[in-house]
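Of the protein chains in this complex, one is absent; all others appear in place.
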Amino acid sequence: MLVNQFLVLGAVLFSIGVYGVLARRNGVLVLMSIELILNAVNINLVALGALQGASGAVTGQVFALFVITIAAAEVGVGLAIVLLIYRNRASVDLDEVDLMKG
Amino acid sequence: METLFRSPSVDFHAFAPEIVLVLVLVVLLFVDLVFEERGRWATSTVAGIGLLASLVPVLTLAVAGGDRSLFDGAYVVDDFALVLKGLFLVAGYVTVLISTDYVAEGDYYEGEYYFLLLSSLLGMTVMASARDLISIFVALELLSIPAYLLAGWRKRDLRGNEASLKYYLLGVFASAVMLYGMSLVFGVTGSTVLSEIGDALAGGSSTVPVVTVGIVFVVVGFGFKVSAVPFHTWAPDTYQGAPTPITAFLSVASKAAGFVALLQLVFIAFLGQDDVWAPLFWVLAALTMTVGNLIALRQTNIVRLLAYSSVAQAGFMLAPLAVAASIPAERGGIANATEAVVTYLIIYAAMNLGAFAVVMAVARKTRSGEIGSYGGLFDYAPGLAVLMAVFLFALAGIPPLGGWYAKFVVFKSLLDAGTGAAVALAVVAAVNSVIALFYYASVARQMFMDPVPDGDTTRVQVPAALTASLALCAVATVAFGFFPNLAARLGDVALFGALP
Partner (left out) sequence: MAAQNLVFAVLAVVAVLAALRVVTTRNVVHAALYLVAVLGSVGALYVLLAAEFLAAVQVLIYIGAIVVLFLFGIMLTRPTLGRESGLDNDQRWLAGITGLFLFGVLSYVLVEAFGDERLPRLEGLDREALTAERGTGAVGDAIFSTYLVPFEVVSVLLLAALVGAIVLARRE
């Protein structure tokens, strides 16, 4: 297998994820798009690690494990924030959450 | 299949500041659990004393001297790390001081507040030593995630919710983009340790496009953290909506942590790739200074003004990075730029925390963040008005207050580089220093010249902890101005152990 099969798939997922972040206006859907990006990162890490021999393969996997762990923490925190906003405002629409115009 | 696990040998002295912080975190949780409502005041005391206690091992490490490199260079305790750990812990202590009464009076969750604040500080102290992509990523998340939560700590306030959500979504997105860049860098170099990445990248003379993309993504990810334009959009809204002590904390400590990571990545890992990052930082620095200042001119809310001013200040800190590679070796080279950024960070911490402390003291009476409410402050609170003027003029860079020396080291490293691009950036910086003077001075004029808007001239009650933080920041700001050697000495020793 070519390493580029995996890398280009990662690039597709990354680009789709960026599209989702920019185009979605629902907080939960934006978060899902970010998960697509993180999966692209992990594919890259594992595929590129495998290219580097045994120690690289292990390093890539360990890095990917840390990414997954922290993604879980991020999603937990994110849903707490979304829930908080929903309770105060009954909406998670990002365009409505704009009292202070940046 | 039997594999032999070799347990790593750990130098516990090198980890002592972090270990003390973790112990304080545990004590905080127990104090909160055992004393419940009765002893809530105890949590801020524990947090403050704990931060001072974790400064002790930083000092003993400094006295013991020598660079300690652990885990094959992934975690390094050198002078750079120690100076910045000291900065983070002191800034954290001042944040606890300005939080004490604010949090106690606001009926917020006190124990958890200090727990998250110290967790974030732990992430920062780890960041100062992290010399490996995985450690940098994990430290970045540990310092950011509590900050996302603390930004929304005023739960019933819609602006607070919005502050938290914007900060969170942009932060998570930026760290995902940064990770994609890191994965490319790892793929090309085969290592996550910064010094090994530096060696691998220095080998190839021409720049490989994939490395360029990797570096750009990593820099963009941290550009968000240090609120560089055009990744600054979260900053004003988050600063305005977050509890004011957290705003002060974000604008000083969190920003400093972003710069620490950038310095480490750029000067250790990407050192040989300066034709990628030098123009990138040039554009970021020029844009950040100019846009930050121009928008700051239009602000009517003091916290938003300070937010945009802190965006502009970040531009000054980015400037030495833009020219670092062209500073000749006999003028210090990379070390010159590192020194400039670290010195700027230290002085900026003192003056910016001070300005926020005054904002909090004034808001105790006026309950307002509008600049108009500062009218006639000098009439009823001369002390606060003078202090505010000191901090604002320090931020503007007027001698003999601390800020002038911060600006001076930045201009010095720009002129030491001497290239056309560096001189052009120095001109941009000079013009921006003048623009900044306008909005800092307009607040001062408001305080000294204008009448009190509602005629209410009762005195402002400033609680003891807030007074202490004001005194600390004021002494530091003035001392750095009159004795620039103090800051210069810290900036001077704050060099990477691994640097040639």
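In this document, chain identifiers A and B correspond to the written order of the chains, with residue numbering beginning at 1 in each.
Quick note on the criterion: a contact is a pair of C-beta atoms (placed from the backbone, for glycine too) under 8 Å apart; a residue touches a chain by one contact, two chains touch by 3 or more.
Note that the coordinates shown come from a computational prediction; the quantities given were computed from them, not determined experimentally.
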Residue, one of B:Leu61, B:Val94 or B:Leu142, that touches the chain absent here: B:Leu142
Touch with the omitted chain, as defined above, among B:Leu61, B:Ala74, B:Ala337 or B:Val443: B:Ala74
Listed residues B:Val31, B:Val126 or B:Leu377, member touching the removed chain: B:Val126
Touching residues on chain A - with respect to the absent chain: 1-9, 11-26, 28-29, 31-33, 35-36, 39, 42-43, 46-47, 50-51, 53-54, 57-62, 64-66, 68-77, 79-84, 86-87, 92-95
Interface with the undisplayed chain - residues on chain B: 1, 3, 5-8, 10, 22, 25, 29, 70-72, 74-75, 109, 112, 115-116, 119-120, 122-123, 126, 130, 134-135, 137-139, 141-142, 145-146, 149-150, 152-153, 155-156, 164, 187-188, 208-210, 212-213
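The rule we apply is simple: only the chains that are shown with their structure count from here on.
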Chain B-touching residues of chain A, taken from the complex the two chains share: 7, 14, 17, 21, 27, 30-31, 34, 37-38, 40-41, 44-45, 47-49, 51-52, 56, 59-60, 62-63, 66-67, 70, 73-74, 77-78, 80-82, 84-85, 88-89, 94, 97-100, 102
Touch list for chain B against partner chain A, complex: 133-134, 137-138, 141, 145, 148-149, 152, 155-156, 158-159, 161-162, 164-166, 168-169, 172-173, 176-177, 179-180, 182-184, 186-187, 190-192, 233-234, 236-237, 240-241
